[in-house]
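Got a structure here, written out as structure tokens. Questions coming.
Only one protein chain is missing; all other protein chains are in place.
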Amino acid sequence: MEGDLAYIGAGLAGMGTGIAALGVGNVAANFLAGALRNPSAAASQTATLFIGIAFAEALGIFSFLVALLLMFAV
Amino acid sequence: MGKLFFYVALALVLVSGIIFGSPDGKLAIHPMDQFTVEPFFGGAHVGLFTVTNVTLWMALAIAAIAAILVMGTARRSIVPSRSQSVAELAYGFVYKMVEDVAGKDAVKFFPYIFTVFMFIVTSNFLGLIPMSFTTTSHFAVTGVLALVVFVAITVTGFVLHGAKFLALFWVSSAPLPLRPVLALIEVISYFVRPVSLCIRLAGNIMAGHAVLKVFAGFAGALGAASFLPIFAISAFYALEVLVAFIQAYVFTILTCVYLKDALHPSH
Partner (left out) sequence: MASNSHDTSHEAGHAHDAAHGAVDAAHGAHDVAHGASGMPQLDFSTYGNQIFWLLVTLVVIFMILSRVALPRIAAILSERQGAITNDLAAAEDLKSKALEAENAYNQALADARAEAQRIAAQARAEIQADLDVAIAKADADIAAKAAESEKAIAEIQAGAVESIKLVATDTAKALVTALGGKADAKAVAAAVTAKMEG
């Protein structure tokens, strides 16, 4: 029973990765919108784009890790 | 010609699905088995100095780096060959990153950052070879990498600036009552840095490889229809190639960002 609850928890935690995907998409979409307005400044900001994506994605990876821990380690 | 190639590939996928498909059609998915650390020369016990598959793939990473950066540049030609231009490209890429993100005075840390970058990017790409072992998918490995970076940068900050390095946590542009709260948040976020570095890299690589393995399990169970998951694997593999590079890039660029904080701590 306890193990089954852990699986449910893992599923719930896995939803976090999807929500983080929304965040990553948000970062990329806003970067694209800005880049289309001012293409000359876009090239110098790709590093910032990747840093932003990395921060947004890290939280999704955290929830993925929680899901894995619930599945395999609890 | 392209069409013919496509049909041959399709036929191969179908045939291999029929041949290798699980005969009883049972779902047998072990996405985590590929990450097992096991002794290379048999036996079960993994001691501190045991030669394991970790040793093998790290040695291969060293060999690949040496092949590209040392043997590729052996001829020192003015007009570079292919491998030499790869080496020069990697050098220029990381050098420019360090210079742009961390500042000109960070260039003396370039060899260390380049070492970390080359290790991660080579391990990631070696891990994409089928049946291989991915060293960067382990928290032990990425954790040590992140910890080395974290400790080195913190020590650098204190050596260069002494107690003034703590100004990094004291946001002087904020209103005075808010500053202790912000300082607490800054300290927490500072110590979360190595954790997020470690988990981001290992998590991304592990997740990608596990997904590939899950699709491979579907392919084994579906028999003749296994070409569907095999197409999915091909598409996902392309994404993983991208992720392998981007995660190495992100790890390195965040290292540069943190290094910049250590060199110029004033907020």
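Note that the chains are named A and B in the order they appear, and that numbering of residues resets to 1 at the start of each chain.
The rule is simple: contacts are C-beta pairs under 8 Å (C-beta built on N, C-alpha and C of every residue); 3 or more make two chains touch, one makes a residue touch a chain.
Everything quoted here is computed from the prediction, not taken from an experiment.
Among the chains on display, the ones the left-out chain touches in the entire complex are A, B. Across B:Ala44, B:Met131, B:Ala163 or B:Leu176, the residue that sits in touch with the chain not pictured is B:Ala44. Of the listed positions B:Val54, B:Leu212 or B:Ala244, the one in contact with the omitted chain in the full complex is B:Val54.
Only one of B:Ile65, B:Ile153 or B:Leu259 touches the absent chain when the whole complex is considered: B:Ile65. In the complete complex, the hidden chain is touched by one of B:Tyr91, B:Trp170 or B:Phe218, namely B:Tyr91.
By the touch rule set out above, chain A reaches the unshown chain at residues 2-3, 6, 68-69, 71-74. Take chain B: the residues that touch the chain left off the picture are 26-30, 32-33, 35-38, 44, 46-50, 52, 54-55, 58-59, 61-62, 65-66, 69-70, 73, 76-78, 80, 84, 87-88, 91-92, 110-112, 114-116, 118-119, 135, 137-141, 144-145, 148, 202, 206.
Here is the rule we go by: only the chains that are shown with their structure count from here on.
Residues 47, 50-51, 53-55, 57-58, 61-62, 64-65, 72 of chain A are the ones touching chain B in the complex. Chain contact summary for the complex, chain B toward chain A: residues 32, 97, 100-101, 196, 199-200, 203-204, 207, 246, 249-250, 253-254, 257.
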